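Here the complex is missing a single protein chain, while all its other protein chains stay put.
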Amino acid sequence: MSIDLKTIKHISKLSRISVDEKKAEKLAGDLNSIFDFIEKLNELKTDNVEPLTSVAETTLKLRSDEVKSKNLRDQVIKNSPKKNEDYFVVPKVIE
Amino acid sequence: MSDITKQSLSELVENIKSKKLSSNEVTKAFVERSEKSKELNAYITEDYANVLNKAKKFDEKPNLDLKLPGIPMAVKDLFCTRDLRTTAGSKILNNFVPTYESTVTQNIWNEGAILMGKLNCDEFAMGSSNETSFFGNVQNPIDKNLVPGGSSGGSSSAVAAQLTPITIGTDTGGSIRQPASFTGTVGLKPTYGSCSRYGIVAFASSLDQAGPMAQNVKDCALLQEVISTYDEKDSTSIDFKRNEYSKELTKDIKGKKIGIPKEYRVDGMPKEIEDLWKKGIEYAKDCGAEIIDISLPHTNYALPTYYIVAPAEASSNLARYDGVKYGFRAEGENLIDMYEKTRSEGFGAEVQRRIMIGTYVLSSGYYDAYYLKAQKVRKLIKNDFDEAYKKVDAILTPSTPSSAFKIGEKTNDPVSMYLNDIFTVPVNLAGLPGISIPAGHDAKGYPLGLQIIGKAFDEQNILNIAYAMEEKINFKNNITDWWVK
Partner (left out) sequence: MSKNKSEYLINRHDNQYEVVIGLEVHAQVTSQSKLFSTSATKFGAEPNTQVSLVDAAFPGMLPVINEFCVKQAIKTGIGLKAKINKRSVFDRKNYFYADLPQGYQISQFKDPIVGEGKVILDMPDGQKEVGIERLHLEQDAGKSIHDLDPKNTFVDLNRSGVALMEIVSKPDLRSPDEVNAYIKKLRSIMRYLGTCDGNMQEGSLRADVNVSVRKKGTKEFGTRCEIKNVNSIKFMQMAIEYEANRQVDLIEDGQTIDQETRLFDTKKNETRSMRSKEDAHDYRYFPDPDLLPLEVSDDFIENLKSEIPELPDEKKKRFIEKFKLSPYEANILVSDIETSNYFENVIKKSDVKLATNWIIGELFAALNEKNLEITESPISAGNLSKLINLIKDGTISGKIAKTVFEQMMEGDKDPQKIVEEKGLKQESDPKALEALIDKVIDDNRDKATEYKSGKVKLFGFFVGQVMKVSGGKANPQLVNEILKKKL
């Protein structure tokens, strides 16, 4: 199995992390060595094994429908790198 | 008292309770030592002026019924602390100041402790040597240019160097136990669901657990009893009966059955580790425990499983760092451009690498082959432990396959770095508690640790075994204060 540069670029797009050629090549090398090591799992037959998502052997607890969080606008916006009085501000979205 | 910082947490608590020491005296001593220890780079953010104020305030009206009365403490910078910068060791959170407090740290402050500052760690807890931190390497007080382990490297360094009487770290694949082992300290990773994850910067949600890091087992037990609470704000927090671990601590482990898994004798394991393990078995026998050989057949698959599950969850958990709501933002021509630049400049290389791995294993066409497969193998790994625990009460293994290595030694080889966690990762995958205690030194004089793995929610038992063995081992850390200025 080999991860090529095209795949690296595709994943970097999905991850919203920009990569240039040099970085892509380095990443391809790293990922290939990591996946070589991961491939070990293929030694195991797991057809009849239930996947384990959480080790917590309990089910979801439900909370009551109460409004507890008050208006936190100042707190919520405070840390934003760009904002105005009311909103988070981001560069124009182009569809 | 000039040797305040040499005292254990339990001694300090005792001395404050009996009014032999004030919080101010204790706090001042640790602040002074921390200030002289900048070369270790254990801190990311210091809060000395505030902590001294808090100590004075505590002394004005001391509540001595608390479990941690006026005890100063620095914590890993993965815990969100109200009004004090929380970075997770990342540029992307460089200027982030939470308006809220993690449940675990809140529990600590509720028992009277006061915050000294935030300790260095690998970026988003992704690393085994603290070398991925945006805020630089941390020195291991054992020797210059030695890594303190990771990801809780600032924490292990700070405890070993006595910059803080005790601390908390987080452990996703070994991030408490491995640095504890590298620094000659004690580190406990509790059962998944024991400590709330609320307010802890997430790495891999199904694996992350906070836990205490201390100079001895008793201190560790005391802090564990403070931080472990059921929390409605964390849907994976588990409501079980929690012990008063320090009060119920006993060295009487007679008749306890301790399993020795043959699969942990990995290829190329240094003889020193093998010898340490044998010594550990003898100590356990001396304490009256019964040694039983067991098998955990899927041990070798734990690391590959971990390197699918953890990056997958991380790739999604770290999607929120996009330059919109908080943290670092790089300017961009449009939204997507801004995202890509922010995340490319804001995250370090290891974090980017893991996000990429995680994105890949979840992506269309690869999900079944990697992510689903890993979840199935995770089940097999858990089954191994379930099976073993029908025969034994706990399992004894080495904590790490080697002692601490030099800074820079493994940075160019991610896989060899990942192999560091070979003995600790299975424990996270199975959600079990595990404790690392210092058990000896290698030829270079570097500490080595042993790991005791327990049944789920059976922290008391492994603390007891560790407590009993600690006495037999009688470990002494070689701290020379080489960094103190």
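When the chains are written out, they are named A and B in that same order, and each has its own residue count from 1.
What we mean here is this: contacts are C-beta pairs under 8 Å (C-beta built on N, C-alpha and C of every residue); 3 or more make two chains touch, one makes a residue touch a chain.
Just so you know, these numbers come straight off a predicted model, no measurement behind them.
Asker: Looking at the full complex, which residue from B:322, B:350 or B:421 touches the chain that isn't shown here?
Answerer: B:322
Asker: Thinking of the whole complex, not just what is shown, which of B:363, B:383, B:411 or B:477 touches the missing chain?
Answerer: From the options B:363, B:383, B:411 or B:477, the contact with the absent chain belongs to B:363.
Asker: In the whole complex, what residues of subunit B lie against the chain that is missing from view?
Answerer: Answer for subunit B: residues 79-80, 86, 88, 93, 96, 98-100, 102, 197-202, 204-206, 232-236, 312-313, 315-316, 318-320, 322, 324-326, 335-336, 339, 359, 362-364, 367, 371 touch the chain left out.
Asker: What residue numbers in subunit A mark contact with the hidden partner chain?
Answerer: 13-14, 16, 53-54, 56, 58-69, 71-73, 75-77, 82, 84, 86-93, 95
Quick note on the criterion: only the chains that are shown with their structure count from here on.
Asker: Approximately how many whole Å separate the CA-defined centres of subunit A and subunit B?
Answerer: Taking the average C-alpha coordinate of subunit A and of subunit B, the gap between them is 23 Å.
Asker: How about subunit B: which of its residues touch subunit A in the complex?
Answerer: 95-97, 99, 192-193, 206, 232, 235-236, 238, 298, 300-301, 303-305, 307-308, 315, 319, 322-329, 331-341, 343-344, 347, 352-353, 355-357, 359-360, 363, 370, 372-380, 382, 414-415, 418, 429-431, 456
Asker: State the interface residues of subunit A toward subunit B in the complex, per the touch definition above.
Answerer: Going by the criterion above, the answer is residues 3, 7-8, 10-12, 14-19, 27, 30-31, 33-34, 37-44, 46, 49-56, 58, 60-61, 63, 72, 75-76, 78-82, 88, 90-94.
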